[in-house]
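For reference, the structure I am asking about is given below.
Every protein chain but one is kept in place in this view of the complex.
Per-chain residue numbering starts at 1, and chain names A, B and C are given in the order in which the chains are listed.
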Amino acid sequence: MGQEERVFAAQKPIASERYGQVRQESERLCRPLAIEDYVIQTTTEASPAKWHLAHTSWFFETFLLTPYLPDYRAFHPQFSRLFNSYYDSVGVQWPRTRRGELSRPTVAEVYQYRAHVDRAMGELLAHWPESAEAAQRFEIGLQHEQQHQELILTDLKCNLGLNPLAPAYDKLPEPPEGEPAPLEWIAYDGGPVTIGMSGEGFAFDNERPAHTTWLQDFRLASRPVTNGEYRAFVEDGGYERPEWWLADGWSTLQRENWRAPLYWRYQDGQWFEFTLGGLHPLADNLPVCHVSYYEADAYARWAGRRLPTEQEWEAAAGSVAIVGNFRESGYLHPQPAPPGELPIQLFGDVWEWTASAYTAYPGYRREGGALGEYNGKFMCNQLVARGGSCVTPQEHIRVSYRNFFYPADRWQFLGIRLAEWA
Amino acid sequence: MGQEERVFAAQKPIASERYGQVRQESERLCRPLAIEDYVIQTTTEASPAKWHLAHTSWFFETFLLTPYLPDYRAFHPQFSRLFNSYYDSVGVQWPRTRRGELSRPTVAEVYQYRAHVDRAMGELLAHWPESAEAAQRFEIGLQHEQQHQELILTDLKCNLGLNPLAPAYDKLPEPPEGEPAPLEWIAYDGGPVTIGMSGEGFAFDNERPAHTTWLQDFRLASRPVTNGEYRAFVEDGGYERPEWWLADGWSTLQRENWRAPLYWRYQDGQWFEFTLGGLHPLADNLPVCHVSYYEADAYARWAGRRLPTEQEWEAAAGSVAIVGNFRESGYLHPQPAPPGELPIQLFGDVWEWTASAYTAYPGYRREGGALGEYNGKFMCNQLVARGGSCVTPQEHIRVSYRNFFYPADRWQFLGIRLAEWA
Amino acid sequence: MGQEERVFAAQKPIASERYGQVRQESERLCRPLAIEDYVIQTTTEASPAKWHLAHTSWFFETFLLTPYLPDYRAFHPQFSRLFNSYYDSVGVQWPRTRRGELSRPTVAEVYQYRAHVDRAMGELLAHWPESAEAAQRFEIGLQHEQQHQELILTDLKCNLGLNPLAPAYDKLPEPPEGEPAPLEWIAYDGGPVTIGMSGEGFAFDNERPAHTTWLQDFRLASRPVTNGEYRAFVEDGGYERPEWWLADGWSTLQRENWRAPLYWRYQDGQWFEFTLGGLHPLADNLPVCHVSYYEADAYARWAGRRLPTEQEWEAAAGSVAIVGNFRESGYLHPQPAPPGELPIQLFGDVWEWTASAYTAYPGYRREGGALGEYNGKFMCNQLVARGGSCVTPQEHIRVSYRNFFYPADRWQFLGIRLAEWA
Partner (left out) sequence: MGQEERVFAAQKPIASERYGQVRQESERLCRPLAIEDYVIQTTTEASPAKWHLAHTSWFFETFLLTPYLPDYRAFHPQFSRLFNSYYDSVGVQWPRTRRGELSRPTVAEVYQYRAHVDRAMGELLAHWPESAEAAQRFEIGLQHEQQHQELILTDLKCNLGLNPLAPAYDKLPEPPEGEPAPLEWIAYDGGPVTIGMSGEGFAFDNERPAHTTWLQDFRLASRPVTNGEYRAFVEDGGYERPEWWLADGWSTLQRENWRAPLYWRYQDGQWFEFTLGGLHPLADNLPVCHVSYYEADAYARWAGRRLPTEQEWEAAAGSVAIVGNFRESGYLHPQPAPPGELPIQLFGDVWEWTASAYTAYPGYRREGGALGEYNGKFMCNQLVARGGSCVTPQEHIRVSYRNFFYPADRWQFLGIRLAEWA
C-alpha cells in the first residue's frame, strides 16, 4: 500500500480537480434523462441510474468521510441500507433485485446527497490525512465511480431497450457505412510470458501479481466478429441446433427463448438493433454486441474457431496502443473496424469474451475489511472479458484490466474475437 | 340494456359535467406525488399511478372514441399494448407484473394523453350517438375510472409503504383518540330474502339479477374488529399455531413469513402502522385493516365466531343508510367506530371480507365482447368483500356492490366484521 | 356424537368383519402391481400406493390404538413422521411432495405394518371401550380407508399414465360400442329445498347440518358430456381462444401447456386415451374424464350452458337410486350412458364438477382436535364435485356426499354434467 500513498502524494495537487471531473461526469451522463428514466430497473443487473448516483456517493461517505472526516454527519441514516451494493460486512442491504421499487429518495434528493458528499470531500481533500489507506480508498472511489459511469449507460440501454417504445437515450452520430476490413489471422509464438500488472500505477488487486505463464503458439483474429458474420450463424440455424452449444448454454437458450443477440428485434421481415440512439436497421458492418459467453462460444465452434484465453489476449494486446472507440468518442455504440495496424479494435468498441474463468492470479491474496470484498469474492462462475467498450472511459482501461461476467450475461457491451491453435 | 339508455338520456345534460368531475378527480388524487412516485410497482397488484391514469384513458379511447367518434386518431399506436389491463380479446398486453419497468411514456406524456382523450370525449359528448351500447360504455367508463381512483390510493400506499423510508402520501388529519364502542351482536331472522340489484340505476352485471335466497337466523357484530382486538390474537400466538388457520392460509403464512397485518411494523418493542400519512404508533381503537381472508378467517375462528356470508351482509345492510368514512372525508384511513345506530360502519372504513366465494348469481349470463370480460371471468378463486372503504368514492358504492379478492390479498383496505349462528 | 355411538352399538357384532373387509380390499387393489409401482410419485397429488397402505394404518394407530389400546407399541417410532398426511397438530411431517423419494420402509415392511395394526385392532375390537369418540373414529377410519382406496387407483393411473410406456394397471373389460343416448334436458322447479345429511347414518361433518336453501327453476342434462362432444370443443379451438375461459383457467392452460384432457394423447394423427387398462383409441361414446374445473367451465360456456350448483345437483339426485358404474363393476373407467330413467349416471362413472365453492353449510362448526382437521380446513379455494366415480366404492357414496378439488385438478375421475337456467 505504500504504492498508493506515493501515487496519491504525487497527484495531490490535482486530486480535487480530478475528483470534481469524475463526479461531474456521472451527472453529465444523466443529463438527457427524464426523471422517470432514473427510477426503473428492468432486470436484476440493470440498476436505476438514480441508484448509481447515490451508491457512488455512499462509497465515498462510507469508506472516506465517516472514518476520516471529523464530525462528518451522514446525509441520511437509512441511505447506508439503501445504497450499499454488496458489502456483506457493512450491514443489511436493500435487495439488489428490488432497486427499482423505491420512488424515494427522489432524484432531486439524490443530487442533494451528491452535493452533500462533494462538499464534505472538498473539506477532506483540503485537510488530507496522512494515511496510505485513505489514499488507496480515494483512488478506488474514483475508479469505482468510473465503473458505475459505464454501468449507468449499460443499464440505461437495458432499461430503455426493453420498452416497446424503444426510446433513445440521446441523439447519436450515425456510424459510417461500408464493408469492414476482411478478417485476417495474426500469428503469435508461444513460450513463457509475463501477465498481470507489474507497474506502479493504479490497478485492481485482481490484476496482480504479475507472473509468468506459458502460452502455446496461437493465432488471433484481426478484428471482432461483425453483425453480418453473426447473422449468418443465426440464419444457419445457430439457435436451433444443440451441437454448437455448451450444455449449460443450450439449456439457458431454451429457458430464456433466445433467438438472437439481446437487442436484435425481428420486425416485418427485417432485423433491427436497439442502440442508445434508438431502433435502427441492423448494420452488418458493425461488431456484434450484447452476446452471452454461451453465444460467443457457440458462434466460435460453428465457425471452426475458439475464443482466446485472457493470457493470449493480454500477450497480443501488450504491444498495442490503448486507443479506440471509447465513451469519449460519443458514439456509445461499436463502430466498423477502421483501417490500421492489425490486430485492431482490441481496445474499445466491445468487451471481448475470453475462454478464461475469472480466478485468482498466482500469489493473489484477498484483502481484509469491506474493500476486500471488492473483487475476490466474485472469483467463481464468471469469465474474463478484456479491452473495454464504447461506453468505457478511456482512462479507466489498461492492458491488464480484467472485467468479469456470468456466462449468461448479455446486458453489457460484450462481443467476440476469435482465436485458433497454430 | 334499454335501461342504460334510459339512464343516459335522463342524465345527458349533466354528462359532460360529470365526466369532467370524475376525470379531474383522478388527477387531483395525484397532486401530492413526486414524479418518481408515479412510476414504480412494488408488487403485481400495485400498479403505478401513471399506469392508472393512462389505462382509464385507454378505456374511453378503446370502447368509445375508436368505435363512435368519426376520424378519431389514437394518441399513440403502442398505447393499446401498454395500457390494456386484462382484455384478452383486445390483443397482446404488456405483462401486468412489469408495469413498473416502463419509464416512458413519461408522466407529462400521460397527462397529454389524458388531455387528448378528454378533448375527443368532449366532441363525442357534443354529438352523442343514439346507441344503448355507447350509453352503457360511457357509464362503465366513469365507474371504471372511480374504481381506479380507489386503486391509485391503494397502490400508492403499497408502493410507498414498502420503502424503508416510509414516505407519506400526504399530510392527513389525526384520528380521534378514545375507546371504540363495545362490540354488540345484532340478531337477524332467517327465511327467504331478495339479494342483488333490482332497481334501474347503474350496477355491474355481477350484482344482477336480483333473486331469492334463504337465510338461517344469524347475528352480526355491531362494528368491525379493531387493531386492539386483533393485536390480542397476534400476541396469543395467532401466527404461530396452525389450529386456527385454513390449510392454504397456513402454508401462505409460512411461505410469506406473515407475522401481522401488512402495514404493521414492530420496531424497538412497539407496534407501528404505516398509513397514507406515514408511520404512526398503532392505534388500538381503529378498525384493523389490510388483512387477508386467511387472517380474517383465522381471527374469527380464534374468537369463536365466523365471517358473514355476502347474503347475510346484504340483508343486514339493506336498511342502513350509505354514509360513513369514504374518500370524501379525507381521512384516507379507517376511523374509530362513531356513536350511532347499530350495526355501524357497514359502509366505508374497510371492505369487509365475507365467507362467500365470488360466483355468478342465479340467472347471470356473461356478456359478449371485450366488456364481457369485465367481471365474469374472475368468478373463481376469489371471495366477496362488501361495503367500500375509506378510499372508495361514496357515490360509487351500493348495498349490492360486490368487490372480490383472492384470499391472500392484503394490499386493499380489507377488514373484518364477525358473525355467528343464532 | 351420540349418533355415532348408537350406530356403532348397532353394528358392533359385524364391526370386525367389516374392518377386515375394508382393510383387505385395499390390499386386493394392489395385487396387480409390481413392487416398483408401489414406490413412485409423479406429481404432488399422486401419492405412492405404498404410502396409502401405510398412511391408512397410521390413522388407526394414531387415533385408535395409541389412545385406546392399553400397552400398544407403535410399529416404528418414525412412521408417524413419514405417514402423517396433513394433520398439523400431530407433529412434523415428511413433505407431501417428496413421498416418492423413500425406498424404505419397503413394500414388505409396509405389509408387516398393516398386519401389526390389524392384529392390534383385532384386540381392540375384542375389548371395545365405551366411548362415543372411539366409535366415531372407528367409522371414520373405515371411511378414510375407502377414500384412500379410491386414491390408490386414481394415483396409480397417474403414476403409470405419465410413463411413455403407458403400462396397464390390469387387464380391463372392453366397454361396449355404440352411440350414447342423445342429450336431453330435465326441468326442475325452484323454491325452498332441504340440502345436506339429515339422517342417522354416517356422514362427514361437511355434509351437515341439513338446511333449507332456495333454488331457481333450472334444467339439468340427462347424462354427462361425452368424449365425442368434448372433442368437438377441442377441434373448434377450445384450447386456443381465451373467450371461453375463466381468467385463472386461461393462465393455467398457458403455463401448463394444456391441449386436451389429462390422459388424451395425440399420436400419428389420432387421439388415444390412457386408461387403467392401457392406451386405447379415444372412444367417443364414453363420458369425458380427467378434466379440470377450468376445462369443464370453458366447455360449458362454449356449449352455451353452465355447470350446476351442488344444491341443484343434490335436489335432482335426491330421488335417484344410488346405482351405477362404481369400482365394484370392475370397469375402472367410465362407461357409455345406459338406457334408463333420466337423468342417468348421476352416481358413478365420473365425479361431476359443480359451480359451488366448497364451503361450510349454515350452522357448521369445525370440530376440535386432530380430526377437526379432516374437512373444515380445506374450505377455501376448492370446488365441490358430486356423485362418485367408477373407482369409488359403492357403499361409500351418498346423495349428500361432497368431494372437493382445486379448479386445476385433473388427476381424479372428474367429468362434466351441464345445466341451464330455465
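The rule we apply is simple: a residue touches a chain if its C-beta (ideal position, glycine included) is under 8 Å from a C-beta of that chain, and two chains touch if they have at least 3 such contacts.
Given the structure is predicted, the values throughout are model-derived calculations rather than measurements.
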Subject >> Interface partners of the hidden chain - shown chains only, full complex considered >> reply: A, C
**OP:** Among A:W128, A:W185, A:F204 or A:W250, choose the residue that contacts the chain missing from this document, as touch is defined above.
**Re:** A:W250
Subject >> Option from C:Y72, C:W94 or C:Y406 whose C-beta touches the chain left out >> reply: C:W94
Subject >> Residues of subunit A in contact with the chain not shown >> reply: 86, 88-89, 192, 211-216, 242-243, 245-250, 293-294, 297, 301, 306, 355-357, 359-360, 362-363, 366, 372-373, 377-381, 407, 421
**OP:** Name every residue on subunit C in touch with the hidden partner chain.
**Re:** 34-42, 50, 78, 81-82, 94, 98, 100-107, 159-160, 162-165, 167
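Throughout what follows, only the chains that are shown with their structure count from here on.
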**OP:** Compute the centre of every chain as the mean of its C-alpha atoms, then state which one is farthest from the centre of subunit B.
**Re:** A
Original post:
Using the average of all C-alpha atoms in each chain as its centre, how far is it in Å between subunit A and subunit B?
Top reply: 46
Subject >> Centre-of-Cα separation between subunit C and subunit A, whole angstrom >> reply: 59
**OP:** Would you mind pulling out the distance in Å between where the CA atoms of subunit B average out and where those of subunit C do?
**Re:** 38
**OP:** Quick one: which residues in subunit B touch 2 or more of the other chains?
**Re:** none
